[in-house]
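Before anything else, here's the structure in question.
One protein chain omitted, others in place.
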Amino acid sequence: MLLGRVIGTVWATQKDEKLEGLRLLIVRAVDLELKPLSNFVIAVDTVSAGVGELVLVAQGSSARQTQETHNKPVDAVIMAIVENLNYDTIENLMREYQGREQDVSERINRVAET
Amino acid sequence: MLLGRVIGTVWATQKDEKLEGLRLLIVRAVDLELKPLSNFVIAVDTVSAGVGELVLVAQGSSARQTQETHNKPVDAVIMAIVENLNYDTIENLMREYQGREQDVSERINRVAET
Amino acid sequence: MLLGRVIGTVWATQKDEKLEGLRLLIVRAVDLELKPLSNFVIAVDTVSAGVGELVLVAQGSSARQTQETHNKPVDAVIMAIVENLNYDTIENLMREYQGREQDVSERINRVAET
Amino acid sequence: MLLGRVIGTVWATQKDEKLEGLRLLIVRAVDLELKPLSNFVIAVDTVSAGVGELVLVAQGSSARQTQETHNKPVDAVIMAIVENLNYDTIENLMREYQGREQDVSERINRVAET
Partner (left out) sequence: MLLGRVIGTVWATQKDEKLEGLRLLIVRAVDLELKPLSNFVIAVDTVSAGVGELVLVAQGSSARQTQETHNKPVDAVIMAIVENLNYDTIENLMREYQGREQDVSERINRVAET
């Protein structure tokens, strides 16, 4: 899923009848530091997300797997409001694991140098 | 969904028979300032969108969830004409929320600095 | 759909049996000036497109909505040969509409400057 | 479909039970000069492709339209081994067609200069 922040709303009266009553929100993608990225998507809200909230967006046919969007011409849906985000960088994780006896899963048998 | 502007029309006589009678429009993607982006898509119109109008495009299998495009080899459909667009920047939103008691949803527990 | 030009053919004898008899063409994406872009796709032809012809390609599950590709491991299909392409730039369209009384659909209420 | 070259293999014992017995190969995308591109994909092999072979990869739901991958969490499948690739550049094709009486399909009525 895409991590993003709700930054606005879109109104459209002339639309496919199946879209009646759906809330169309503007979600700006963010990186793990929560800084805005260049891409954004217009998504249907199904979890009462507010402007400013950090959300997850499911895209493609998965966007139609909610009650509100079933069989509708919708390819992006807000399906969760993020409460907490906890991560580490790959560099730190590798240092932490390097010391351990069982190498994380990196028995890389590279046949040849790139 | 993709935010874009209708900028033209495509005609094709030699085509899959299922496409008969469908209007094929050229939609240039735009940013939130409504400035044109580099990508464009050819989409089937289902809401009588005119050249110059700001529209939403649903892509992938979701493009087949309208009466006109059901079970047809179409992967992009214009399903709404945008009447109004209202948004704020993430920076402003964060400043606005920072003052509030309950932090929007950013209890970021980063295990380690990037 | 993707706008592109047929520039060649691919032959494969060792393939999924469902692909038997299908024509695999190389389609280079083009911009609206019909200049070649960097990306290309291998697509199944269903409209007897010839090398050099300007075509539309439907991708993803929509590529399986033709008689020849139904239920086959195919994610790109040529479904139309473009006969005519007619467009204007967004800048010109906006100038043309600016004069008109009813602004095209751009009552943009931006809450704040980016 | 994606044109690529098989460059390696992935082993995974802890996996969804439906993946049992499937061969996971690393396919590096190539351009039409067969030079490696930056992107690569892990795909299920269904045509006994060997390392070094030039192949076609179908992605998305189309990857599940083979006997081995039906209803499985697989979004990329090798469905053909390329035997022969024959193409021309758009520039050459246009020069060749320019001489011809019937312009290929480019009656481009551009309403205005970009």
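Lettered A, B, C and D in written order, each chain numbered from 1.
Just so it is clear, a residue touches a chain if its C-beta (ideal position, glycine included) is under 8 Å from a C-beta of that chain, and two chains touch if they have at least 3 such contacts.
This one's a predicted model, so the numbers in the text were calculated from it and none came from an experiment.
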{"item": "Absent chain, residues of subunit D that touch it", "value": "5, 7-16, 18-19, 24, 26, 28, 30, 32-34, 36, 40-43, 51-54, 60-61, 63-64, 71-76, 81-89, 92"}
{"item": "Where the unshown chain meets subunit A, residue by residue", "value": "1-3, 32, 46-48, 56, 58-63, 65-66, 77, 79-91, 93-94, 96-97, 104-114"}
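In the analysis below, only the chains that are shown with their structure count from here on.
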{"item": "Separation of subunit A from subunit B, taking each centre as the mean of its C-alpha atoms, in whole Å", "value": "16"}
{"item": "Sites on subunit B at which at least two other chains make contact", "value": "8, 32, 60-61, 63, 81-89"}
